[in-house]
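The other protein chains are all here in position, but one chain of the complex has been omitted.
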Amino acid sequence: MVELAYATMRIQCFGVAREIAGGSSITLDQVEGATVADLRQRLVATYPAFGELVSFAIARNEEYARDEEQIMAGDELVIIPPVAGG
Amino acid sequence: MVELAYATMRIQCFGVAREIAGGSSITLDQVEGATVADLRQRLVATYPAFGELVSFAIARNEEYARDEEQIMAGDELVIIPPVAGG
Amino acid sequence: MDNSDTLHDILLSDRPLSLEHCRDFVSHPSCGGLCFFVGTIRDVNLGETVTHLEFEAYAPMAVKEMRKIAVAARDRFGLHAVALHHRTGDLAIGDTAVIVAVSSKHRKPAFEGCEFVIDELKKHVPIWKKEFRPDGSHWLNARP
Partner (left out) sequence: MDNSDTLHDILLSDRPLSLEHCRDFVSHPSCGGLCFFVGTIRDVNLGETVTHLEFEAYAPMAVKEMRKIAVAARDRFGLHAVALHHRTGDLAIGDTAVIVAVSSKHRKPAFEGCEFVIDELKKHVPIWKKEFRPDGSHWLNARP
């Protein structure tokens, strides 16, 4: 079971994502090796309110991630709901 | 001859017009009743360097004057060489 | 123009922003045109009274994205320098949320580059704002 614990990953939440998640991060297991598209699908499945947003992106290591990118151990993952700076 | 003296008009000069005129104003007689086009022609005839400018306008009472406007006693007349503000 | 990375000044801060600082940063003897955009908090949005706003940022990525935009603007419009400062935290009506300052030899690229920077910021930089009205609050742009 130690291995499963290692495999959990924390996904940071800001703005409306923090409200939807009910906290500043979401912890999911079996994210390593999944694609960004997989992660987005799981997030919507777990928190249907993400599907009601105009859009949301995933940032991986402080860059916008493409859907086909594969998530690796140690990645910094962040949910980016529609931005509204300025 | 008093009437002739009354009829002289002073035309103010700025920028390159001041250099061409050799002073801050030009005094001409028989300007009253002439059109702005007439005045421009006389200025070029008297100071050919005005004809070498990119353009020059006449301001009458602090407004750009159209060629067909007639000059009246008491008008404030100013030669406006190409502007270069900013 | 010098393409040194030192010719952009990126700031994300919970303290008031300074137009004078941005002006001084971008000014240069070779530049004849400076253009600035200052975004301030409005008292009305979409017809509704606003009492204040709260800005939140994913700071390290926001700064990276702001820097990318500044570099892109300098390259694309031949700008001399770009300053891009953004506030975080609670802002009151009239407060400055963002300052864009650019300098250029001539004025046309200064206007174009300044507008490009603020347009791109609003599209890509991970900053969010929550609008507070007398009857509640909501994150802007989030829902259709």
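Chains: A, B and C, in written order; residue numbering restarts at 1 for each.
FYI, a contact is a pair of C-beta atoms (placed from the backbone, for glycine too) under 8 Å apart; a residue touches a chain by one contact, two chains touch by 3 or more.
Note that the structure is predicted; figures quoted are calculated from it, not measured.
Which displayed chains does the hidden chain touch?
B, C
Residue-wise, where is chain C in contact with the chain that is not depicted?
Listed in rising order, the touching residues are 19-20, 23, 27, 29-44, 93-94, 105, 107, 110-111, 114-115, 118.
Across the whole complex, list the residues on chain B that are touched by the chain not included here.
Looking at chain B, the ones touching the missing chain are residues 12, 14-16, 19, 52-54, 59, 62-64, 78, 80-86.
Following the convention adopted for this analysis, only the chains that are shown with their structure count from here on.
Report the inter-centroid distance (CA atoms only) between chain A and chain C in whole Å.
From the centre of chain A to the centre of chain C is 27 Å.
Centre to centre, by mean C-alpha position, how many angstrom separate chain A and chain B?
Whole-Å distance between the two chain centres: 74.
What is the distance in Å between the mean C-alpha positions of chain B and chain C?
Once rounded, the distance between the two centres reads 49 Å.
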